Structure formats: C-alpha cells, structure tokens
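Complex shown without one protein chain; remaining protein chains in place.
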Amino acid sequence: MHFASDNWAGAHPAIADNLARRNGGFVKANGGSDFDLQVEQTFRDIFETDVAVHYVGTGTAANALGLSAVARPGGVVLCHSEAHIRVDECGAPEFFAAGTRLESVDGELGRFDAASLETAIGLIEDGGLNAGQVQAVSVSQLTEAGTAYDLDTIGAIADVAHGHGVPLHMDGARFANAVVALGCTPAEMSWKRGVDIVSFGGTKNGCWCAEAVLVFNPDHGRQMDYLRKRAGHIASKARFVSAQFEAYFADGLWLEMAAHANRMGARVAGIIAARNRFRLAWQPQGNEVFAVGPKEAVDALAEKGAQFSHWQPPRAERHLVGEDEAMIRLVASFATTDADVAALDVALAG
Amino acid sequence: MHFASDNWAGAHPAIADNLARRNGGFVKANGGSDFDLQVEQTFRDIFETDVAVHYVGTGTAANALGLSAVARPGGVVLCHSEAHIRVDECGAPEFFAAGTRLESVDGELGRFDAASLETAIGLIEDGGLNAGQVQAVSVSQLTEAGTAYDLDTIGAIADVAHGHGVPLHMDGARFANAVVALGCTPAEMSWKRGVDIVSFGGTKNGCWCAEAVLVFNPDHGRQMDYLRKRAGHIASKARFVSAQFEAYFADGLWLEMAAHANRMGARVAGIIAARNRFRLAWQPQGNEVFAVGPKEAVDALAEKGAQFSHWQPPRAERHLVGEDEAMIRLVASFATTDADVAALDVALAG
Amino acid sequence: MHFASDNWAGAHPAIADNLARRNGGFVKANGGSDFDLQVEQTFRDIFETDVAVHYVGTGTAANALGLSAVARPGGVVLCHSEAHIRVDECGAPEFFAAGTRLESVDGELGRFDAASLETAIGLIEDGGLNAGQVQAVSVSQLTEAGTAYDLDTIGAIADVAHGHGVPLHMDGARFANAVVALGCTPAEMSWKRGVDIVSFGGTKNGCWCAEAVLVFNPDHGRQMDYLRKRAGHIASKARFVSAQFEAYFADGLWLEMAAHANRMGARVAGIIAARNRFRLAWQPQGNEVFAVGPKEAVDALAEKGAQFSHWQPPRAERHLVGEDEAMIRLVASFATTDADVAALDVALAG
Partner (left out) sequence: MHFASDNWAGAHPAIADNLARRNGGFVKANGGSDFDLQVEQTFRDIFETDVAVHYVGTGTAANALGLSAVARPGGVVLCHSEAHIRVDECGAPEFFAAGTRLESVDGELGRFDAASLETAIGLIEDGGLNAGQVQAVSVSQLTEAGTAYDLDTIGAIADVAHGHGVPLHMDGARFANAVVALGCTPAEMSWKRGVDIVSFGGTKNGCWCAEAVLVFNPDHGRQMDYLRKRAGHIASKARFVSAQFEAYFADGLWLEMAAHANRMGARVAGIIAARNRFRLAWQPQGNEVFAVGPKEAVDALAEKGAQFSHWQPPRAERHLVGEDEAMIRLVASFATTDADVAALDVALAG
C-alpha cells in the first residue's frame, strides 16, 4: 500500500530503457548537443511555442532558479500561504536571490484568487521602499491541496501580475497531473493564460531526475545559464536528462502516466468515501487524496502497512479536523497498482 | 578521436544496468532508505572510517557546498590560482556562502606547497578585519594541470591549514584517477593525511550523475543537509544516485575505470612524444594530457576530426608556449577505445 | 504640528554640542579608542552586565546584523506578523543572512504571546528539513502598534525560545520609550528576562545617527565585527557615534527625552479622546498614538497643516476601522513642543 508520495516510485521502464539506449558514444557535455537540442524542440512542439528549456536538478531548484531569474533587491514573491516554495523548500527561493521574501496570499484549498492577490500586492506597493518591491506571483498547479486552478483563474491572476509589471510563475511539480485533470493542453495551462515561467516537473511523474525551468519570455531567461551554473545545476552529462524527457514525451507517455495516477487517486478517494473510517477532506482533482479521520483510525491504518503522510491541515482548512481527528494524505503515482488499491480497500474495511 | 573531456562519455554499462535493476518498487524519497544507507556503508568501507556522505547534483555543487559548510563572514578560501573553484565554477563557491573570497596561491603545474600557503595565509591574518578571515584551504586532486599532489605534500598542506584552525578541502572530481596514479588507498589520500572534506566525483569516471560531499569531521557536516536542501541538491529519488555508486564501487569497477583512463592517457602522451607535431607540455600523471604545438598543427588536428580542448596556458606555464604555438588538452576516460588512440596516432603521423 | 515620525526631529542640543566637544584631536579610527571603550563601559553600567556593544549605521542594520549573527541555513525567525523586520525593512534581515525567512506569529496590538509562539515553532520543527530550522525569535519593544510587552510576557517568550535552543532578539528602536513606559530598568527589560540580543536605537530618541547591536551572550557575538565590516557598518570615525551616546546617557538624558516623548504622546491621546473627530484606536503606551476617524476628517486635519502618517491597519485590528474611516498615526518625540500639541488641539476642535 504505497501512497506515501509520488517520488517513492522509481522511473517508468520506458524511461529507464531510454537511458540505456542513449548511453553509447560521446556527446558534448553540459548540454547543447544535437540530442539535447532535439529534445528541447520536443518541448517546443508540446507547448506550441518557442519556449526556452533549462534543465535543473530538482523541483526546488527549478522554483528557486525560476524566481531568482526575475529577482530584484527587496523583492517580494506573492504566493499561497501554504505554497511549497514558502513552507517546504528550506528557504531555497530566499537563498537563491539572497533575500527574496515570500508573502502569503490566503485562499481555500490551496488556491487564491485575483482579488486577494490584488489586495496583497496593494499592501506592498503602498509601503514604499520599506515594503520592498513586487517581484513575481507564483501559483502551484496542482496546488499543495491537490486541487487545480481553473484556466480562467490562472488568466485572471496573470492579469493582476502583469498589471503590476511582474511575471507569473507556476510551480508545476505536478504539471502533468493538472493538465490531465483539466483536460486542456500544456499551452492552455501556461503561456496562453499568461504564465511566464514554469517549473516543469518530470520526477514525480515517472522520471528518475528530470526537471526543467521553462521560460516563455526571453527577457526573463537571459541570465538563466549563469544562474544555473553558479548554483551547480548544469549537469555535465546533460543527455541523461534529455534521454528521460525524450521517453517521457514519446507517444504521450507523460500524460498516460499522469492519467493513471489521477485515476488511481480517484479510486482511492472513492474507497475512502465508501468506507466509514475516514471522510474525504475535500474532493481531489489529481493524484493526491486528503482524508480526515479519528487518530486511532490513522494509527490502525499505518499498522496495517499502509504508507501515507500525516498532514498538517492548512490554516484555511483546520476547521475540517475535529479534536480527536487527524488529516492524512495518500498519493497515487504512475506506478500505483490495482493490488495496492485493493489492499487499501481491505484495510479500510476492517 | 574523443578526447574533449571525460564527461562526454555516457555511463559505464554496469552502472546503467544497475540503475535498471534498482528501478522496481517503492523506496523512501529524499535519501535515508535502507538501500541508501547500505551504499553509504560502502563509502565507509572504502574510506576505512566513519565518513558522512552527502549526495549532490554536480561537482560544482559539491565544491561550493563543501566549502560553504565551513563558511564565515569575510571568509577566504586559499587555493591554487588556476583552481577549478576559482576560475571555472562561475562564482559558485562565492555564491553559496554569499561572498566567500578565493585567494590565489601560486605554484607550478597546478600545485602549491606548504610554504607558499603559509605565506598567503599570513598576508590575510596580518590584514586584520579588513582582509577577512581564513575559512579553508582547498586542493584539487588531480589538479587542473592533470598532476597529482604526493601524499607528503597533502599532509604538509593539511598541517598548515590545521595550524591556522581551518579545514582542508579536496576537489576530487578526478579522485579515482589520482588514487590510481599514486597507487595509494582512498584513506591515505584523504583523512589519513589531514583532508577534512572531499568532493568525491563519480560522473567523470563512468557515472551518469553521481557526486558526493564526504565529511570526515562531524563538526563540519552539521548543517550540510540544510545547505543541500536550500540549494535544491537533495534528489527526491535519491536511489538513482545510490544505484550508480553501488555499481561504481562493486568489484573495484571505479578503480578499474580510472586505471583504464590513466593508461589511455599515458598512451596518448606516448604518441605525442613520439610524433613530432606536438611536444608534451609536461608529463601527465592521470588521464589528462597537455601538449604544445604550432597553431597550424592544432588546426590540422581538429580538421582531421580529433576532439580536444584549446587550453589557456596557466600563468606559471606560459613560458612553455612559443609565439606561434598553442596549448591543447586531450582527456581519456573509461570509455576511450584502442581505435580512438590508434586514429590519433595516424592523425599525428600525417 | 509635527507628528509624522520621531526621526523628523534633529538631534538634542546636548548631543549636538557633545559632537563638537569631541571633535578635536586625533583618535584611533574604526572604534576601539580609549574614548570608544569608555562609552562602551557606560553601556555596561546602564545594563548592569558585561554586554558587547557594536555600533551600526541604522536600526535596520542593527536588526539585520543582530539576526544574521545567529544565522543558520534554512533559518526561520519568528516574529509578529506586523514586525518592522518583516514588513518594513525591504528584506534586510533576509538579505544579510542570504535567505532568512521571517515567519509570522499573530497577536493583537503588535504583540504575540508565548503560547502562540510555541505553536508556530512547532509547525516548523514538525516540517523536518523542508520547513528549515528555527533560528531566533524577535520581539519589538515598543511594538509596531506603539504598545509594550510587559516583563512577564518577555520572560515567557524567552523561555519558549530558549527551550527550542534559539536566542531572543529585541528590536529596540524605541527601547527608551518602552523602559519609561514600563518603569523598569534596561536590564529588567532585556537580559534579566532572557533577551539575548538588542537592537538599541538612539536615533529616534534624540541622536543624529546612533544605533548599536547589544549582545549579552558572547557566543552570539563572535562573528559580529566581520559581519559589520563586510556590510559596510563600521564607521571609520567611530567617535562620532560614541560622542552621541556619551551625551545620550549623561545625566539620564535618554530617559528624560523618552519620558517627554511619552508624555507628549499621552497628551495627544487625551486630545483625540476629548475631541470628537477621531477616536483612539487603542490606548498608547509610549510616544505613538493611533487614531481612527472619517476619511474626510483625515483630509481636513492634513489640510490644517498637521503632519502625521496614514496607517495601514494591522490585520488583527482591521475591524476597528469602519468603511468610510481610516487609521492615522501621530508620533511625539523629544522635540515635540507644547505649541504643536496646542495647535493639534485647535485643529481637532474646529
């Protein structure tokens, strides 16, 4: 019963195989080989535009480097109060820009809206020099609550950001799951709605270690290679990333894996709703399921061998958890099996 | 004729195979799984001591994080004037500590000695607050000139560093090549001679992407996990690094690959010495060969399809290059073939 | 009617005179002269302990340097959500430590309590590596709401901080006003209640430019001189700061000035309460008065020549401001005159 997180799985066999296939021979180091350029072209095909692709080592690096590319002294990035960049990256975005401040915007289920953003930006701009200057807005898609922003909200948020002269960044650690959840194209969920920079994650969705910062506006990307180099995020054998992405995109594997993960997530949600030990905290949209139940039921589930996370309820959702209750998170992945889902069902039935 | 650099090769097949073998099933993310711990134990066996092992994404990250672990405000790291950390890492060591200064110590063939180091440290300490404070000493092994420090010199340099209360760091991007060149053990080339922190490189010697900061003194490593995390250098699927190192160390593969690379380097050096187009700039000790020849011979060699680097002669060795001459570097690797060496011989014969 | 801020005044004549008096002759630069040491001794007399005194250029520098002295990678400083360090220093504390994160603790009237702090620290510690590590706790005294923490609350907050192994910092930009307000000694409001580092402000209370970081625990101050030097905060003619502080402390001038400012603040509060244009937002404890009134009354008051600040109501006090109302802040200082107070009374009467 492996529902701890989507990075507990290994790589999809097709991706592992492609690494072996691309292993032979000598290739220009540090990126920029013909093979690397060919995979970059695939990104452009998939995103239907002339996007710049910058590989980095981790999702945290993608977020921190993407945001530092538009850094300003005294810069403030507005993001959800529970955003991964704000509370789960050990100060990486602050560190990479030597002091970026991540200011919270509140909202339910991991999302904020354009009006809340407008208010939050206003507070900074009214503060003059003291409050620093707005640097960027960042959304997570999927959010930390496993929900998705709908396209209109993304567009409205982008309008606010652009109205204040700053770019919109998207933490796309689960970009594929969100695209599948919304049934839209990658372009529709990004630049067509005003997203300027995407942290495009492959690792959680079936790669070994494949993350990229996608930059749609060339102005934002001019310093990116220097930023990556001085951060130790230019892999010398870059083709090992290209080989993963090549297989990731081939024949739509990436969407297939995300669809599987989302389907498995929905089945987990269905089981939880059907069994009476836990209740769904809210309806999942992707591969992450949040549930609430008695603390003793949480312990019992763990004793039965289920792997999941104890979850600190977001501030806006604390009211959903009763006094003797706790919140848990179960995550499905490309590798989640029917057997694991069935075992969970049994464990919750008992 | 692939002699551009040792990171133009892919991964050794045994390492690629092991990645596939370790792909199945679910494993705790972010390191610390049983498998990760088992591979860490292998490091301890090989180094014959209780070393702490911290994976990072690149050699640049290993150097910068290793040095930032002992950072001080106004800190100065003393290193060779041609050290990779000083001139080839785009300011990474400076960036990771928000301002470390890398001060040059001069010396021939990529090496400085204990006496030069003592003088250089004295200049800083005499400068009081203005000059900052000594933070660490760093040596490269192999050096940027492809030479190796002998064990006594390492020990003498360590004594100077420790006498001033600072640790000795070793940039071991080519650690294996140096161990083979010196015919010593990993322990003898590191902690037994006073080295406190090693950037242990696997990538250039047959891995895809496997680097680690090795910390022998627990005091130096206390903040390392936070440093790695905030730098985006904790790979979530850490087993993909462990799997590489597992195969790397199994049955002495790492030393076998380095020995092959060094042997091939020696054969390249022999060919250059035997043919009259170029002369050896100096005797190589590992897998890197530096040669000097007429500029037109350099062009001719490139036209014949040889891949190598045009090399900026180090300051101390500029006198070796005549007016119409240039310096080149040829690097052998685990993957260098007899055919490539033979082709080089033909190209230089013509 | 000068109530804009306490730094719109110049220096107290006694302080200006002392600068002139200490102007003659040659004195060792960069601090450490006999005269500097003598003034440092005065600090120790006043604080009744062996405190280390580090002059810096501004209150922002004092806060940022004091907090960076205890910096850790991924470090988190807990402070009130409206703390000056968090929202009014343009990211200085984040910058000086290359990435400190300032996490909000909520509370009314600019203060949080020990229980809220305990909860907030718990959230970080439960988050493991991702959430970073607690670095320090910081309180402002006076707070941003012009209120004062009572001594027991300071002690309780210090206990929580120390229980988690981190120091307590106090932003004492208005330290003198707080000491007078509480009727306690400097020692009682600092180290006797567990405060480890104080940003001791003289500028707002009658100096030209005199701020110091006071460090009670030698462990926290070991790197301070290097931190100040690399931040450009060691004034070469340090005696110009010493001369200010000498006069500041002589014959209790500093407390006299603060007492005057507090009294004038109380009179302003009395006038506001007595006149019916505005109401006191809350009872002031020092020299800052916050009032709420109709937006048209705010405009009218400005038109009559009164200088004050339009004030963004703190989140916890937004309910105090009605729809067509606004909050303003009036600040008294050592230089506030009876004439100005009388003029304000007339302006509010009209």
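Observations on the structure shown:
Labels A, B and C are assigned to the chains in the order they are written; within every chain, residues are numbered from 1.
Everything below uses one rule, namely that a contact is a pair of C-beta atoms (placed from the backbone, for glycine too) under 8 Å apart; a residue touches a chain by one contact, two chains touch by 3 or more.
Because the structure is predicted, anything quoted here is derived from the model rather than measured.
Touching the missing chain, out of C:R174, C:K192 or C:R239, is residue C:R239. Of the candidate positions B:A4, B:A98 or B:A114, contact with the hidden chain is made by B:A98. Summary of contacts with the chain left out: across B:A20, B:L129, B:A300 or B:A316, the touching residue is B:L129. When the missing chain is restored to the complex, the residue among C:R22, C:H169 or C:R267 that touches it is C:R22. Screening C:L123, C:C184, C:C209 or C:A273 for touch with the missing chain picks out C:C209. Although one chain is not shown, part of chain A still touches it, namely residues 30, 72-74, 98-99, 129-130, 132-133, 223, 225-227, 229-230, 234. Taking the complete complex into account, residues 73-76, 87-92, 94-96, 98-102, 104, 123, 126-127, 129-132, 312 of chain B touch the chain not shown. Listed here are the chain C residues that touch the chain not shown: 2, 4-5, 7-11, 13, 16-17, 19-20, 22-30, 56-62, 64-65, 89-92, 95, 98, 203-204, 208-209, 226, 229-237, 239-240, 307, 335.
Operating definition for what follows: only the chains that are shown with their structure count from here on.
Centroid distances built from C-alpha atoms place B farthest away from chain C. Central chain (C-alpha centroid nearest the global protein C-alpha centroid): A.
Over half of the residue numbers found at the chain A and chain B interface occur in both copies, marking it as a same-residue contact. Centre-to-centre, using mean CA coordinates, chain B is 50 Å away from chain C. Residue positions of chain B with contacts to 2 or more other chains are 30, 98, 226, 229-230, 234.
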